[in-house]
Each structure stands twice: as structure tokens, then as C-alpha cells.
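Every protein chain of the complex appears in place save one, which is left out.
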Amino acid sequence: MAAVVGPLQHIDVNRKPATTGPILAVDNLVKRFETPDGVLTAVDHVSLGVAPGEFLGVIGPSGCGKSTLFNVIGGLLDGYEGTVQVAGERMHGPHPSIGMIFQEESTFPWRNVLDNVAFPLEIAGMGKSERYERARHFVKLVGLDGFERRYPAELSGGMRQRVSMARTLAAQPKILLMDEPFASLDEQTRLLLGDKVLQIQQELKQTTLLITHNITEAVQLSDRVVVMTYRPGKVKRIVDIALPRPRSSEIVSSEAFGRYVAQIWADLREEASRGLQEQESEKLRGAEGR
Amino acid sequence: MTAVALARTRFAPAALGLFSFVVLIALVELLIRIGLINRFIVPMPSDIIAAFPRVVVEEHVLQRFLLTASEAFSASILVTIFGVAGGVLLHRYRLLRLATETWVAAVAAAPLVLMYPLYLVIFGRSALTIVMMGFTAGLAPIVLKTLEGLSGTRRVLINVGRSFSLTASQQFWKILFPAALPTIFVGLRLGLIFSLINIVGVEFLINFGGLGQLINELAERYDLPGTYAAICFVILVSICVFIIMERLERWLRPAD
Partner (left out) sequence: MAQTGRLILPASKPFGVPLRPVTTLRILIIAAVLVGWEALAASGLLYRDVVPSLLAIVRALVATLRDPAFYFHLGTTAYEIGIAMLIGGLSGLAVGIALGGSKFLSRAYEAYLYYLGPCPKIIFFPIMIMWFGVGPGSKIAMGAISCFFPVALNAAGGMREIDKVLIRVGRSFRASTWQMVSKIYLPAMRHPVINGVRLGLGVALIGTLLAETKLSNRGIGFLVIQAYSIFNMPQMYALLIILFVISIGANSLIGRIGRLDSIKRN
């Protein structure tokens, strides 16, 4: 059954985390796919850990297996080697403590904003007035109060992603998993939504894992950034982002920010150009083969 | 939009349409009166209009309309239930779907109405034949569209359901079915159109029933203005039915 949703937690900002170990632990994950061209290794012995309340960014070139990682951790893919543990428990399928926010447009077009956000609570069997009250809280949290009765078709892309976010947050997952949630939005909307995410994360002390290909976004939002190689995806480097918190989008203009971006870009560029070369030679081989 | 612009884009073309229609009728009237068109082949529009009240009163149009409507209604209920259920069934059992989907598509393309003599033999010269014919004609498109809607649900919406660990039943009722509804409605509209066409058509052909039979009878009596008037009436009814169907659809799906 779906996530157990308890009473709305009052988060104590100064409270020490109860568990000392990582709340999400990926250990030696290997995921392979069978294709007509042979076996493809998307993720090759990747290990990482996310501490409670931490914001971990995962960045890599296209084709580095980040989406595979997202789907495996989210429980939508199996048939892998290695383990994924949530709060010490080994995972089998979608875990109720993990909330997923997808890259594509994922609001339910036939429900209004409030009903969309109340969806996980409805599934958990919560009573109508209670779940609407709770949903309203999260609608407000993402800054969409006043829009409860509107339908997704009436909202902009950025607003719809906020609805998806509110819906996932309403289930109060221990770990928030995001796969390039702002990919379809323009740069300015991204920065502002990034602000929103920061604000929410700081308020809820939400453990978050963000998959992205956007360096600015990764540095702006994360405590640490994992840089992945082109496939087979491995962890190339983990960068500690020691920028002060609380942060806002103004930080993108600071010097320290620029240095982090440059550092990550140096790593990424290597991988991205390697990836581009490999893709080009694949296309050439394919064309010759015909 | 300014009033002038609105007039130009909305009212002007609509007025033109109506105007051309009126002009056409007036032209026909004129041509008949001066003898260029044989009045025994095309009755004068004025006669047709005059025939309207006569047809409505003497031929008990209201009763006939109710009879056709009840046939259409019964057929619609049957075809909706079995059509949607059939589509859900095919979606649920993949093997069955793979085996029979092309067959259903083929049936949708066949002129099923030609089976009406067969139905006459099986069900007799009764309203049941007509309802069954309507049911048969409308079934396939509904099954196909229901199937299309259910299997065409966007992958990400299914994944949202999986990420919330929904049971199979929850996944179906809370995600697949609502997502498929727009397409299902398209199917229902198509199916109902086919049903209605076949119902009125068969009424006309077997000379039994409501409005279809009325046209046939008047034609056999060589009541030209009456026949034309009855045909106009059926067209009007058919138009109203489809407008109502569209309004209903819009009311049931405010999300679009």
C-alpha cells in the first residue's frame, strides 16, 4: 500500500538527525540493458550515500545513466546488481519513503490543482476534509495558493511542475527524488523555481536527490554534487559545495559559485566530448553497415 | 476584440452561410414557379414548409420521434456498456488483445448494416431488430477507441502511479480510466453516430418504427412535400442530438 502519511510534522531546525548513517545508500549498483547491438552497461558500480536532510545533486552528460539511476532508486526498474537501501532497509520496488518528481509533464489533467496535490493522501485513505486541509498547506508551500480550483491546462509549465512537486511533497516522503524537473522550462523560470525548491527544502529539511544536466542548477541547490562519467556511468568525482545556507538565486553571481561551476564543467566537458565522439562514431558505423 | 472585428470574423461568415441558404431556397422556388424545374420532382419550398404542420399533426411525429428515440436510447446504453467493457477486457488481457484487435478493426470497416435481412429473420419485424442493428453497428468503434485510450495513457502518468505504489485496481480507476476518458468519448460519439445512422436507415428500409418509417411511407404515397418535410425534420433532429451530445461531453469534462 502507499505511503503512510502521519500528522503534519513540525520540523525542528536545530534537531539532530536520529539516524547517523545515510538515509539513502546505493552500493555498487550495476545496471545493464540488452539491445540489438549487444549488452549496454548504463550504470557501472556506482555507490553513493545521502545523509538525512542533505541535498545531493547528480550531474553527468547525456547518456551517463542518470535516468537509469533515477528509475532504479525510485523502484521503477529492477534486474540490477548491487543494493539500494532506504534507512537501512533493502529496497524491492517503489518504496513508500521515496517521492519521485518526473521530468515530463505529470499532473493529472482531469483533476484540479487541489485534487492533484491531495492524490497521495486520497490513496492513503485520508478523510476528505483532512486531506484537503493538508493539500492546501502544500499548495501554499509551492506558492500556488489561489489556484486550487484551476485545472492544469490553465496553468503554465512552471506552475504545473510546482503542482507535481506539491503532490509528491504532500505524501511527506523521507527522500525526494527529482529527475531534471525543470528541463522543459526556460532559464529564468528555472532559477526562480530553484529558489522555491531551496526555500522548501530548507523549511522541510527535506532529503533530496536531484538528477540534472544543468551545472548552475546543481551548484545552486546542492550540498554535494556527484559528477558521473559517460556510459558506462561511474562516479567520477564528488564535489563538496561549501556555499553558505540559506541560499538564494543571487548566489549564481558570486565568485565562489563561478569557481564551482568551472570545476564541475572541467570534469563534465571531458565526459561530454567523449560522449559526443562515441555517438558520432556509432552513427557512422550504423550508416556504413547499411 | 472590437465590435467591428467581432462582426467581421464571427457574424459576417455566419450571416453569409445563412444568407446563401435562404437565397438557394428562394432560387429553387423561383425556378419551379417559372417551370424550369419540374414541380413533380422537386416540390416548391413553400409547399414543403406548408406541409410541416400537416406532417407533424397528422402523422403523429411526436410519437414516432419517441419511438426512434427509445430505440436509439436502448441501443446506446447497450453499446456503451458492452463496448467500453469490451475495450477494458482487451486491454486487461494482452494475449486476447493481440489475437483479436485486428479482427475488431476489420469488423468496424465492414458494412454491417447489410445484415438487416438476417436480423429480420432472427428477431422478426420489430423494434428489437432495429435496436440490435444499432447495437451491432456501434460496438466496434467503441471497443477500439476504449482500447486506444487505455493503452495510450502517457508513460509518465503510469509511473506516477507506480511511484505511489498504487494497487492494480487503483491504477486502473484513478489513472488509466480518467486518462482514457477523452478518447473513450470520441469512441462513444463515433459509435452513437453509427448506431443512429443504422437505426433510422433500417426503419426506412423495413418500413417499421418511427421517423425512418415515416419518410418511407410518405414517399410510397407520393406525398412529395410531405416526404421532403419529413426528411428535413429528421435532419433537424439529428443535428439537435449531436449538439446535445457535444454539450454533454463538455459538461462532463470541464478539464478540457
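Should a chain be cited, it is by its letter among A and B, assigned in written order, with residues numbered from 1 in that chain.
The working rule: a residue touches a chain if its C-beta (ideal position, glycine included) is under 8 Å from a C-beta of that chain, and two chains touch if they have at least 3 such contacts.
Values in this document were obtained by computation on a predicted structure and should not be read as measured data.
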{"item": "Per the touch definition above, residue among B:Val56, B:Val186 or B:Ile231 touching the missing chain", "value": "B:Ile231"}
{"item": "Among B:Val56, B:Leu89 or B:Met115, residue touching the chain not depicted", "value": "B:Met115"}
{"item": "Touch with the omitted chain, as defined above, among A:Pro22, A:Pro61 or A:Gly75", "value": "A:Gly75"}
{"item": "Listed residues B:Val57, B:Ala85 or B:Ala99, member touching the removed chain", "value": "B:Ala99"}
{"item": "Residues in chain B touching the chain absent from view", "value": "9-10, 12-14, 16-17, 20-21, 41-42, 94-96, 98-100, 106, 109-111, 113-118, 120-122, 162, 193, 196-198, 200-201, 204-205, 212, 215-216, 219, 224, 227-228, 231, 234-235, 238-239, 242-243"}
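Going forward, only the chains that are shown with their structure count from here on.
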{"item": "Geometric centre distance via CA averages, chain B-chain A, whole Å", "value": "49"}
{"item": "For the chain B and chain A complex, residues of the former touching the latter", "value": "154, 156-157, 159-160, 162-167, 170, 174-175, 178-179, 181, 253-256"}
{"item": "For the chain A and chain B complex, residues of the former touching the latter", "value": "1-3, 74-76, 93-94, 96, 98-100, 102-106, 108-112, 119-120, 122-123, 151-153, 171"}
